[in-house]
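Step one of this worksheet: look at the structure below.
With one protein chain withheld, the remaining protein chains of the complex are depicted in position.
Entry: subunit A
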């Protein structure tokens, strides 16, 4: 190690960074494979991340051929035919198994419908508190409020540990590990979408710093509907909505699915869109309350009857949380292209099962638990293959921007400035949602400048480093997103370009993107696609 001694020095076979669904399933699988597992969460494993606060529908489909076929076919077109049937089938199998275990081993209280347990969704707080106790029972050690700040690598470039900060103790920590699973969630750019402010894309930054690649970063412009000035971006029930302009006339073409850009355009034009959930029958209204009580929290507290009142709505950026881009997966066990490093959940690309369409609503949750299981198992196997001497390797810290400036250090201030740049260049609908090259290019130039300021001048330690690293991760994401968006000169999946409205058969491939100071984009090699199909 090159840096100063740290107060807390730990070892583990497998480190899992992030304790949402992907991280907890990874920790569980690694522990069950015999590994000594340490789970580190920036927040609190059990409440942190959008699943805990929001709850999720789950892609749980009976293993009956016709049902499976229908499930696999359902989003293929929407996703621009970039998904992979073999991966879909694997995820459906693994999800089926995991959800059944959730009932029997974690005793999750599933509802009973027609005499059978109904497993097509989970209530967030209940699911994640049970995952926490389950992983603890399996022997996993958990450190909460302990964001990972960077990866450690050995001489060969193999990932061999992490360094981080315990924010409630204001001390650093270091872990030597046989393998690391990144399950740090997606990147929602501090938009205050439900439960998403912990998701600043840290894992992808750390992965890129050791040479891992991203995929599908153009599919990163998911925006969720929420009542104005609130956080509850639960969008599904807006399928029952009628939308209006501020003057009360119907907003033609607006809809929660297949009409969301109409809402964005009207918000840009006039600043106001109203809505009422008038299409729900009295019976459906009752079911909605039981199905998702937190959907109604805002309404009840604001004194709004969403079924009869017209209330203003907004769109909050959910980035890659409900988009599908993330760290590229290089093998069936969710290994990345860097030895010793695995990725799961929203930190990884979900194109394998969603293509270029949102993974929200059911696919993401299934991916989180499946990829988590495989990554945990893969990491345990990798660690056990290292043999004696694992924890005696000479380690180097891999972190750059926000930690170790390449130029004259100018303190942590750049972090806050970079966050402002992200707000101005990434949140606005006319830049990131309704994309056009003429607006993407100048936005990218601003982000490039923010990156270079961070990289050359920002150096922080301790609590301040948590913020500069978040800023660096968000700026890196934004740049991967816009580079990929510019490279895709067509409209496929959710990556739409106003000046290229059609699908271009010549661009029927995934885009791999990588690099930090210099960013490159290239079509995923045909061979790689072939291996994965």
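Here is the rule we use: a residue touches a chain if its C-beta (ideal position, glycine included) is under 8 Å from a C-beta of that chain, and two chains touch if they have at least 3 such contacts; residues count from 1.
Here is the rule we go by: contacts and distances are computed from a predicted model.
**Q** The complex lacks one chain in this depiction; which UniProt name from "FAD-binding oxidoreductase", "Succinate dehydrogenase/fumarate reductase iron-sulfur subunit", "Ferredoxin family protein" or "ABC transporter permease" does that chain carry?
**A** "Ferredoxin family protein"
**Q** Of the residues A:231, A:349, A:425 or A:512, I need the one that contacts the missing chain.
**A** Reading the full complex, the residue touching the unseen chain is A:231.
**Q** Among A:9, A:62, A:300 or A:504, which residue is in touch with the absent chain?
**A** With A:9, A:62, A:300 or A:504 as choices, the missing chain is touched by A:300.
**Q** In the full complex, which of A:77, A:250, A:271 or A:385 touches the chain missing from this view?
**A** Final answer for the missing-chain contact: A:250.
**Q** Kindly note down the residues of subunit A that lie in touch with the hidden chain.
**A** Touch set of subunit A with respect to the missing chain: 42-44, 46-49, 52-53, 55, 108-113, 118, 121-123, 125-127, 144-145, 167-168, 192, 194-198, 227, 229-232, 236-244, 250-259, 279-280, 283-284, 287-288, 290-294, 296-298, 300-302.
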